[in-house]
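Remarks on the structure that follows.
Of the protein chains in this complex, all but one are displayed in their positions.
Our next item is chain A:
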Amino acid sequence: MEHIRMPKVENVRLLDRLSSRRAVVGTLYLTATHVIFVENGSETRKETWVLHSQISSIEKQATTATGCPLLIRCKNFQVIHLVIPQERDCHDVYISLIRLARPVKYEELYCFSFNPKLDKEEREQGWKLVDLNEEYNRMGVPNNYWQISDVNRDYGVCDSYPTEVYVPKSATAHIIVGSSKFRSRRRFPALSYYCKGNNASICRSSQPLSGFSARCLEDEQMLQAIRKANPGSDFIYVVDTRPKLNAMANRAAGKGYENEDNYSNIKFQFIGIENIHVMRNSLQKMLEVCELKSPSMSDFLWGLENSGWLKHIKAIMDAGIFIAKAVAEEGVSVLVHCSDGWDRTAQVCSVASLLLDPYYRTMKGFMVLIEKDWVSFGHKFNHRYGNLDGDPKEISPVIDQFIECVWQLMEQFPCAFEFNERFLIHIQHHIYSCQFGNFLCNSQKERRELKIKERTYSLWAHLWKNRADYLNPLYRPDHSQTQGTLHPQIAPCNFLYKFWSGMYNRFEKGLHPRQSVTDYLMAVKEETQQLEEELEVLQERLANLQRSQSGNNKVKSKQQDRSKQFGLYTSNNSLANTPQEYSNDLKSFPSRSPSQGDEDSALILTQDNLKSSDPDLSANSDQESGVEDLSCRSPSGGGCLPSEDSGKDSDEAVFLAG
């Protein structure tokens, strides 16, 4: 609290990003964990809550006649534009936020104060929801070829690996340790996914320290052991996910890639995925495009292309597709690495697993997948997502890209996933929110030292509790798309990769479809379930009646008008659908009251209606509800008529274009 110079500022204006004329006045509060804006409005007093950990940048702009503008950009792609009347207040808020948004100790993070009012047992249960031991057993290991190794039990070999890793049975401790010494950060080859059907596997590691000519017998034996663990195949693929040039440059630093001549029976393959710096810049460029005020179609498409974002997404997907194909169709094991083996390697292994195994396309399986390929193998969440103040060059949207790959797949295979888009968006949100302990720190070792499981709650339990919100209505366990390997189209289907406005313009609800097919179908399915139950009851009653023949056993009929109930979701809509600014020409039109609008709230079933069931909210005092409300208002802009004008009916003003 000592960092809060200014706990409360009144008469702050919250601007609408798309229409500067639609601003609301309210009070800004700074708390230890949140920035809160409360609208002055009469009854509603809408609230906008933003977690400090979500803030990615704060920009203080030049003071104008109306006040001092403050722009807050969030890691979940929300942009908040405030105007604070006094320059001094603005400065204080700015300085406070700069500090609050960059905590230096883990203890400052929200998860250590977040209390969803669960008892200890419930918390422990929550952490047990995802169990990696169980997961490896599900995959089919340990078995004749793979065993668990305790060589890293005290993080003695590799401090960014988990204590328990699966390695080929023929890989002795000596081989593992030897191999680890020949790999960046000692990240030796370990099992990521095992394909029960044909013994092929996906293993992961970091780059070898091969330089221009170095060799390591144990490392060669290690790869040999991986090959032997798949008796059906006489070689393995070694996939280096970096662009060839990058990998070659690493040789000069004593690192590099496997020389095919030194390793018996490997096929080496580069797949050019760019590094974290390129990706960070790419996202930055794309977000600039998203932030453009009324961009033309060309501005948008040109900017999107120029950002290179979709090209990078496709590169990751292509790598995943290559590996999945090698495993499923050729039955060949694959060793994947990049430089350190914790970014691109994590992306590619998890995309491949997702394609290969329908389990990972279920809600529970997806949690397991993230836990396996990202959390346990030491993806540096803290550094990449800037949870604690650190080197800005370490920040990069690595897991965001993976999440987007999943969304792209969902678009191509609408029936293949048990979960829906919202699930992905909420996971992304919580990777940055630090509300749950799952993604804290850079490794399992650090998390254990911090006693995360004892002191914080698990996101997975939270999402699981609200799973009804995250279901994909088109998913059926017996559907063909939920069986076996997914085969996405590779070339020449560039056009299959689309801009994800649901994520990157997440808070501009006016840009999204106004009616959600997913929510509609979920409502129908829910009703279907009720009907099934009622049908059963009715049939039973009918049987009873027929049996008794007499009218004596009359049960009070629970007559409800289903259709009325069903009709709810057409009338119970909250989001006003109003015209956008289609023309600047209408500015000075003698207008009628712009308030007539609400009768047009055509809106049926947008995600906002689920506000109450939004996990972020239900558990935690409506954190986001204000945000949701705010964003409902934003882009649709309630018409082009400034209310100030509504009184004047005489107008000489000419709005002739040209």
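Definition applied: contacts are C-beta pairs under 8 Å (C-beta built on N, C-alpha and C of every residue); 3 or more make two chains touch, one makes a residue touch a chain; residues count from 1.
Simple rule for what comes next: contacts and distances are computed from a predicted model.
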The complex's invisible chain, by UniProt name, from "Vacuolar-sorting protein SNF8", "Myotubularin-related protein 9", "Kv channel-interacting protein 4" or "VNG2A protein": "Myotubularin-related protein 9"
Full-complex contact with the absent chain, from A:249, A:301 or A:468: A:301
Options A:6, A:271, A:290 or A:471, residue touching the unrepresented chain: A:290
Touching residues (missing chain, whole complex) on chain A: 290, 294-302, 304-305, 308, 310-311, 314, 412-416, 473-474, 476, 479-481, 489, 491-499, 501, 505, 508, 510-515, 517, 520-521, 524-525, 527-528, 531-532, 534-535, 538-539, 541-542, 545-546, 550-552, 554, 557, 559, 562-563, 570, 577-580, 582-583, 585-586, 589-592, 594, 596-597, 599-602, 604-605, 635-636, 639-641, 654-658
